[in-house]
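A single protein chain has been removed from this complex, and every other one stays in its place.
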Amino acid sequence: MPAMTLQDLREQVCDANRALEPSGLVRLTWGNVSGIDRASGLWAIKPSGVDYLALKPADIVVLDLEGRVVEGQFRPSSDTKTHLVLYREFPEIGGITHTHSLHATMFAQAGREIPCFGTTHADHFHGTVPLVRALTPEEVTQDYEHFTGVAIVERLRELKLNPLEMPAVLQLHHAPFTFGINAMDSLKNSIALEMCAHMALGSATLNPAIGAIPHHILEKHHLRKHGPDAYYGQK
Amino acid sequence: MPAMTLQDLREQVCDANRALEPSGLVRLTWGNVSGIDRASGLWAIKPSGVDYLALKPADIVVLDLEGRVVEGQFRPSSDTKTHLVLYREFPEIGGITHTHSLHATMFAQAGREIPCFGTTHADHFHGTVPLVRALTPEEVTQDYEHFTGVAIVERLRELKLNPLEMPAVLQLHHAPFTFGINAMDSLKNSIALEMCAHMALGSATLNPAIGAIPHHILEKHHLRKHGPDAYYGQK
Amino acid sequence: MPAMTLQDLREQVCDANRALEPSGLVRLTWGNVSGIDRASGLWAIKPSGVDYLALKPADIVVLDLEGRVVEGQFRPSSDTKTHLVLYREFPEIGGITHTHSLHATMFAQAGREIPCFGTTHADHFHGTVPLVRALTPEEVTQDYEHFTGVAIVERLRELKLNPLEMPAVLQLHHAPFTFGINAMDSLKNSIALEMCAHMALGSATLNPAIGAIPHHILEKHHLRKHGPDAYYGQK
Partner (left out) sequence: MPAMTLQDLREQVCDANRALEPSGLVRLTWGNVSGIDRASGLWAIKPSGVDYLALKPADIVVLDLEGRVVEGQFRPSSDTKTHLVLYREFPEIGGITHTHSLHATMFAQAGREIPCFGTTHADHFHGTVPLVRALTPEEVTQDYEHFTGVAIVERLRELKLNPLEMPAVLQLHHAPFTFGINAMDSLKNSIALEMCAHMALGSATLNPAIGAIPHHILEKHHLRKHGPDAYYGQK
């Protein structure tokens, strides 16, 4: 894949951030999307605390994989170091979305992972969406956002999960992070996660003894959308 | 009834699919509507994975009752074989809608049918909205979408239900399917089902001992909208 | 008060019906508003099964207090006889709204009245919103819509409630009816009822032992908006 121009990258990341508010996933400035151009190793993220609808491609901050700002006049998102760790450790991902979307955050706050209760979930997440531990007082003092990324990586590795097969995690007491092949794809996974969390809350209320769906249904739904034999969409 | 032109059929199906997103029943591309012209035996469905708002009548895929594509440059919905079985087995239906609408899907995931808790439900669905079993590993391997249709037909026949009197089912672990006299009518039944599911969740929370409404109220409400003596609407 | 022109009456009733859908209280055609001109004894209601947004003043059906259509080319709402009984029995009301709004209907289906849990409720409804019984098989057979009105009147009289002090009831298994000094005012009470029902569901979940608010708070809030010493709004 040839390197994108910086302008393309900024536009993609700007578009995905501008789509946050209409998606219903964020209020105020509670969310950010980033994207990376793996060919050049440059990545881009929303500036901190800026209103989504006012955002222009020129406002997007471009960084390298050492976390140095390469272009942009604004301070990058306060969550920048979390994104940086994830891009460094997961070379397969091309985009990251962080929101405090309502129902996914309910699960994160409650300390409950989201089991796969149906095919909507299976279509996007290959099994239970995992919970990532909270940081220790030492980690918080030393570098909160960096260690948030470290804890996410640690948890997915511990569970032997590929971040494109399980493109979502919930951090305890905090909120979700989702991944994708690019910025907009990571946002779509945030939309899917929010819907699955909402459905899971209702299904667990209706049937407290509910269990995860049978393995053969999970595999079928996941693989008809993902993997070499996928047959969903226009190829 | 004279055969519709293919253009009419594509427009009707396009309109109903474009109405999915404003109806609040779908996010991303999680839903599809089809419609059939019984005079010609041709039917039409949304292409797979295409954004609703970009959809034009020319994008709609036309098939025959053998499942062969007759017109259209796109791959039809991944759920096409389910619709095909339903059109073949239920000659009275003229439209089918499949969504993962939030509250109806909560019931499907929880493995709970939706009893008739009120007149809103009775106006559209003549009794309990039934649950359709999940497919076996063998059925999933052999032909997932085909057997989804087979299981729906099997369940309605077992309960001796006419698909226009009970124009909705919930597939366990999955989501709802609704039927109608044409594409738009099946979508209206999806809207009604989603509202009834939402109301049922709340009513069951407020009154865990709630039972179905009395038979004479069910009959009255259903028959004032349906059947030979209906007196709702402009005749 | 001089008689309104029929055109004024039709416009008021048309406006209120067109406001139903944007209010979020109705889906499809599940609701209707009527209004009366007490000086002439003529009243007007939505035609049955017509889409709200297509509604024009000329489509509104005008009737007299014997239930005879005076003007209008369409069949009036299927709930017309219910409205008629209410206008005949409650000379103080000037408008009626019937919807199947989500949370109010949850309470109606669950057979639970809505106690006054807070000042939002007290501002609009002077105490517990009562439940009206379901009709008997005989009443349903003989004249369903007429006896719905009769049961509402019977219940408010039994509780010695003035329909402008308690401008809402919930019919068991069915849905709410609200009253007002005119068509739009009855719609505003439907909006207030839906919000109060939603709040009540949440409050009762958070505190199952919740009771009605203290009497002195109820009186204060109700009387600052209603009655001779009201001081809310621009006089």
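Here the chain labels run A, B and C in written order, and each chain numbers its own residues starting at 1.
Definition applied: a residue touches a chain if its C-beta (ideal position, glycine included) is under 8 Å from a C-beta of that chain, and two chains touch if they have at least 3 such contacts.
Quick caveat, the model's predicted, so the values are computed rather than measured.
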Touching partners, among the displayed chains, of the absent chain: A, C
From A:V69, A:M106, A:V153 or A:A212, residue that would touch the chain that is not displayed: A:M106
Chain not shown: contacting residue from A:T5, A:S78 or A:N162: A:S78
Option from C:R133, C:H198 or C:H226 whose C-beta touches the chain left out: C:H198
Residues from subunit A at the interface with the omitted partner, ascending: 27-30, 47-50, 74-75, 78, 100, 102-103, 105-112, 134-135, 137, 140-141, 144, 173-175, 201, 204-205
Absent-chain interface as seen on subunit C, which is shown: 117-120, 123, 188, 191-192, 195, 198-200, 202-207, 210, 213-214, 216-217, 220, 224, 231-235
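Quick note on the criterion: only the chains that are shown with their structure count from here on.
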Chains in simultaneous contact with subunit B and subunit C: none
Same-site or different-site touching of subunit A by its copy subunit B, using the half cut: different
Subunit A and subunit B: spacing of chain centres that average the CA atoms, whole Å: 33
Where subunit A and subunit C are represented by their mean Cα positions, the distance between them in whole Å: 46
Per-residue overlap in subunit A, given as positions that touch at least 2 other chains: none
